[in-house]
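Complex shown without one protein chain; remaining protein chains in place.
And now, subunit A:
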């Protein structure tokens, strides 16, 4: 891949989307040996408000650190889906939480939907790992980083006691995304 690949994680402040972006970028940069830049934009609120985290991955030097045309977008809230899907590329990927984004943005892209937060809460066991479920799904859908690299990056960020929980969240997101895409 010599081209830029642009990923945007969006939702509400407090959902852990900035961290999900950081982990994706670390997977690309540290474990997969590519170039990566992660940036973020959020409101002054500690919780709530639209929040986004962008990751650019490339084989060559990355100049502009923000998204230009987005290859893959995650939207965990309706507000984020409405606000951040306008510059999604033709043929790009849109991943949404099917419980929270009822009004699905229309466009020439592939939409994948499953209940991300509900998966974290009821199947993994903790709502707090919804960002890692979403990350697993984005890794599966974009193919821009290796699954192994991403898993290592997740575990490097998590305290010992929560490794299994996060591993499970990542794996479940990965599998559910593939099933939902099919």
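Things to note:
Just so it is clear, a contact is a pair of C-beta atoms (placed from the backbone, for glycine too) under 8 Å apart; a residue touches a chain by one contact, two chains touch by 3 or more; residues count from 1.
In the analysis below, contacts and distances are computed from a predicted model.
The complex appears with one chain absent; UniProt names that chain "2-oxoacid:acceptor oxidoreductase subunit alpha" among the candidates "Aspartate carbamoyltransferase", "Sugar ABC transporter permease", "2-oxoacid:acceptor oxidoreductase subunit alpha" or "(2Fe-2S)-binding protein".
The chain not shown here touches subunit A at positions 22, 25-26, 29-30, 35-44, 63-66, 68.
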